[in-house]
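The structure that follows is given in the form of structure tokens.
Only one protein chain is missing from this complex, and each of the others stays in its spot.
Naming follows writing order (A and B), and every chain is counted from residue 1.
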Amino acid sequence: MSAATAHHDEAHGHEPSYAQQTKSNRLGLWLFFFSELFLFGALFAARFALWGNTRPELSQVLGLIVTSILLVSGYFMYRAEVAIAHDDRKTFLSSLLAAAFLGIVFFVGVVILEWNVFGLELNAFGVEWFGRLKPRDGVYGGVFFAMTGMHALHVLSGVILILFVWNNGRKGHFSPEQHWGVEATALYWHYVDVIWVFFYPALYLIGHLA
Amino acid sequence: MGTGKIILTSSFTRGIIGQAVFAALGIAFINVIRAALGLEATLEPGVVFGALISVIGFLLGAGVFTDWIKWIGGQKTPLRHGTPAGKPEWSRYLNVDYNHKVIGIQYGITSVIILLVGGIFAITFRLELAQPGMQFLDNDAYNTLFSGHGIVMIASILLGVGAMVNYLVPLMIGAPDMAFPRLNAFSYWVAVPSAILILAGMAVGGWDTGWVAYPPLSLRAPLGVQLFLLGFYMNGFSSIAGAINLLVTVATMRAKGMSLFRMPIFVWAAIATALIQFTATQTVGVSLTMAVAERVIGLNFFDPVGGGNPLLYQHLFWFYSHPVVYVFVLPGLGVISELLPVFSRKPLFGYKWIALSSLGIALLGFLVWAHHMFVAGMPNSLRYAFMLSTMFVAIPTGVKFFSWVGTMWEGKLSFETPMLFVLGAISVFLIGGVTGPILANVPTDLHLHDTYWIVGHFHATMFGGFIFPFFAALYYWFPKITGRMYKESLGKLHFWLMTPAFWVMSLGQMSAGIMGMRRRIADYDPALGVANTQMLVTIAGLVIGWSVLIMVYNLVSSARSQEMAAMNPWRSRSPEWQIPSPVPEFNYDVPFEVVGDPYDYGLSDSEYIRMMPAPSGD
Partner (left out) sequence: MNERKAAAYRRGLMTLLILAALTAVEYGVGVTLTDPRVVLFLIALLKAAVIVQSFMHIYRLWREESHE
């Protein structure tokens, strides 16, 4: 923009082109991810500082299910991005909805089943479907709710972003050439996935039962 | 449009109204829910939630989110430029504006205002400390004031850093603006409600934990600590967003020919600062969130009663709060390196070494945090490691000192106010620097920890690393910003009052510390023998306060004068001085090309930048 675009008619000459702005946006978003790495990294470190090589008793089946759901949701997000890049609007919209739906299922799975905010009980197929860990259960409650809570907050914001993108996509706002909004949301959604890749073993698999 | 109406409809006013409304809504919301669930009525959860969303209320009211909300609806919003029609130019500074120069000035003015507020706190409790015995403050008021002084000054410094970086970096690299102008506005505006939260915390009972808020004390402190923690936390958004913006700007928007080692040296300092800000800030955010959650929701992390570990807080906290010291000083040191060649008329000595030493300090800064915790009960092995790493910081810092001396050596020095402040900065930073290794050393630190020695040491680093260079920068770029010249005589008076007073204050604090004066304490035993020193430090503090007021008067009155300054009064080679002052809306009408090295002062026929020929068909 400085040297490259020589012409300028007052305001418009100073605004970067879509491609150039996208390049800046992409770098900025990745820097934001790197920044957030320290947020989640600090929580991760707190888990090992406070739990050491132990862990609370959690339902293994539930953990595996929500983890799988998030992975599949990431695949649908990828599909949506490929679809809009090839101007396949139908697949684009349906994939977005699928990704958002699975994100909501993950969120509900964590909040209603694992957190058990309504204090329910159900034992079916040999599995305890509602978690028993409470926020005030010492450091186990503290760290578990902090890590899942911070992650769930990102899932929720991701779902909201996907629905915004879907709404704009429905109105025909994206094109194969110009769809930074889709790419950014997809990146964010995959990033949330990456965080869970580290949180899942840290919470469910590592350590002896306390 | 009348002045009153412009102020009443400005982003500031709307933001404050929005903040008040959302705070009230938040408090009401939580209490209605608690009442519906049949829980007892307590103040704290409502206040926390209200404070949290009050920041959103401010930003909504101020209009920071307006464009982004439109984007969500699929609308495109062109960037607004220039003064809105029918309004005077000064109204831009009260409203959300996307121009990096306006935002830089907003940062700067807010920084100075908050600096004065923090200064008033300091002077208040300094007066109390002038004599042994309690005179006019009680313990709680004293605790709140010194805690408030700490965090308010940190907020002021962060805003000051934002001011310099935002105003200068796009100009120096030849960019029309920052990469993300709206995010830039957000970075500034989110700092305002954060500061309001912190000040509100002082009003609703204050807190007694200092600015570090160590648990378990902070878990049992009065309600004010919550607003302090949240205000501190919210301020982090400003740092992170600003730093990402800066890194992208420098990475993608440099002028043609401006390779990394041909950037003005201040840009290197800004990069190093941003690298710290956009990473480390997250960890303090986590520690503050955890403390808030432990108080409100009862999640256990730090309270040993529930199995928590208070040291975890200190680790997370200092993982940010030590590197952030370099956030404060690196831009200041960058200003010193930037100004010295101009006033010495000589090339900057060892440009690459200075550039890399900024990065070196930033990276080393991540490896030294636990030297704040030598007495907190860490294993000895960690003490050695952190002692060593801390000592290593002296190496890149020493590189800078050598380069400054080398730059001045046999130069044609002239002593205008900015140069005086640069020299003052070097002298004061030297005091702070040489007293550092004594604290890095575990055996001496065990004795000096939590004494006034520390207070003297870090005030010297903060003044030498930030305050003096910041004032130098204010004087130096004042003609660029306003197009007017400040009054040289008042500038010199400011310097000659402030510098000796600061030496007295800092050395006095250290000597009281050696005598056994504890920090963070409202009273002391007359038998310590520090009463005279304390009186001297208080008088010196008052002198510093008055001298800063002289500067404020000087800058405000000069900005209103009619006399225009010369275009390049310092004969600088830097690009921003080759265009008219105040700078036009889009900075450079004609792009420039970098054809030489930035600091070849005194070398004949050397060129740094060349304006490109005007485009045809304009």
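One rule holds in what follows: contacts are C-beta pairs under 8 Å (C-beta built on N, C-alpha and C of every residue); 3 or more make two chains touch, one makes a residue touch a chain.
Quick caveat: nothing in here was measured; it's all calculated off a predicted structure.
Shown chains touched by the undisplayed chain in the intact complex: A.
For the chain missing from the display, the contacting residue among A:Val72, A:Val111 or A:Leu133 is A:Val72, taking the whole complex into account.
Residue-level contact of subunit A with the missing chain is found at 19, 22, 26-27, 30, 53, 60, 64, 67-68, 71-72, 74-75, 77-79, 82-83, 85-86, 88, 176, 186-187, 190-191, 193-194, 197-198, 200-201, 204-206.
By our rule, only the chains that are shown with their structure count from here on.
Across the complex, subunit B is touched by residues 1-4, 6-8, 10-11, 14-15, 20, 23-25, 27-28, 31-32, 34-39, 41-43, 45-46, 49-50, 135-136, 138-139, 141-143, 145-146, 164, 167-168, 171, 173, 181 of subunit A. Contact residues on subunit B toward subunit A in their complex (touch as defined above): 71-74, 78-79, 81, 173-177, 179-180, 183, 240, 244-245, 247-248, 251-256, 278-283, 285-287, 289-290, 293-294, 297-301, 306-309, 312, 315-316, 319, 586, 588, 591, 593, 612, 615, 617-618.
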